[in-house]
Each structure stands twice: as structure tokens, then as C-alpha cells.
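Of the protein chains in this complex, all but one are displayed in their positions.
Showing chain A:
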Amino acid sequence: MRIEKCYFCSGPVYPGHGVMFVRNDCKTFRFCKSKCHKNFKKKRNPRKTRWTKAFRKASGKELTVVSWLFDNSLEFEKRRNIPVKYNRQLWDKTVEAMKKVEEIKQKRQARFIMNRLKKGKQLEKEEAINEVKKNIHLIKAPHAGKAKQMEDKMVQKLQEDVEMGDSPGW
């Protein structure tokens, strides 16, 4: 029993699910659901269909083996063509190792995506600043507190004038 990969969306195909199509050149294509199957029949390229994993990897939105040249955590899960005889010790170790590798892989993938999204935060900040600069008049009139200020200034000035008038020198 194996969990296969869907040709179109690269999702898991569990046993008893999905459809397998065999072409005349003996190449088999598995699909996890009819959505993928129908897209395939329409001859759409999974590398250009935005919701598939193939697109995400091809356009650098997700961690791949090529993007980070030393990313070994993705090298562990590989389809092997030479069967290995069962050996309890080996199997036990493999299961443990698998769990650890999975952990590390998840961390790295999350980190990669976070880094990608950092730029967005920057842009957001700038946009907020721009917005405020341009449209502040919608919530606060430019002369909001200024009338009072002007009045105070006027009063002050008058007082000064009066003082000036009163000042000796005349």
C-alpha cells in the first residue's frame, strides 16, 4: 500500500481514491480528485495553474531543493527503486528519523514563507504613512486647532502692542 502523488496538484492520493489514467505510451497519471482530472483533460499546465504545488515550487513561493542549495531535509523522502529487505532495527531507526526530519522540514518551510512575506509588512507601513499624508483632511480639518491658536496669538499681539504703547519712550 502506498500513498501516491497526484500528477496535477501533487496532493496525496490515498488507496481507494482518485483516478489513474494510462496513456498509449504506457505513462500513468494519477489524480486525487475530478478537479485535477478535468484540468488535465483540458491540457492545462500544472506549472501555470496557480493553486498547484508545482506552480508554487516553480515560481519560488515554497522551499525547494534548488532554492536553498543546502536544504537536505527534502532529500530524505525519495522514491527508491531497489527494495531493501526487512530488518527490524533499520525500520525502527527509519521511523524515528522520519519524525525528526519532518519536524525540521516544517520549520524550514515555515521560515522560508515568513521571509517571503516580510516585504509585505514593509509595504504596508509605507502605505499607511502615505494614506495619512494625503487624506488626513477626511477626518481632521487642517485648521482644526489653529483657530484657537490664532486667537491666542492675536490676543498676545494686542497685549504686546498695548504694552508697547504703554511703554515709556514716548
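Simple rule for what comes next: a contact is a pair of C-beta atoms (placed from the backbone, for glycine too) under 8 Å apart; a residue touches a chain by one contact, two chains touch by 3 or more; residues count from 1.
Rule of thumb we're sticking to: contacts and distances are computed from a predicted model.
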Undisplayed chain, where the name is taken from the UniProt record, one of "Sodium/potassium-transporting ATPase subunit beta", "Nucleolar GTP-binding protein 1", "OSCP1 protein" or "Aldehyde dehydrogenase": "Nucleolar GTP-binding protein 1"
Listed residues A:K41, A:K107 or A:K153, member touching the removed chain: A:K107
Contact partner of the left-out chain, one of A:I3, A:V22 or A:L123: A:I3
Selected from A:K48, A:R116 or A:H143 as touching the chain missing from the view: A:H143
Residue touching the undisplayed chain, where the options are A:M20, A:V66 or A:L90: A:L90
Interface residues of chain A (partner: the chain not displayed): 1-3, 12, 70, 72-73, 75-80, 84-88, 90-91, 93-95, 97-102, 104, 107, 111, 118, 125, 127-129, 131-132, 135-141, 143-145, 147-148
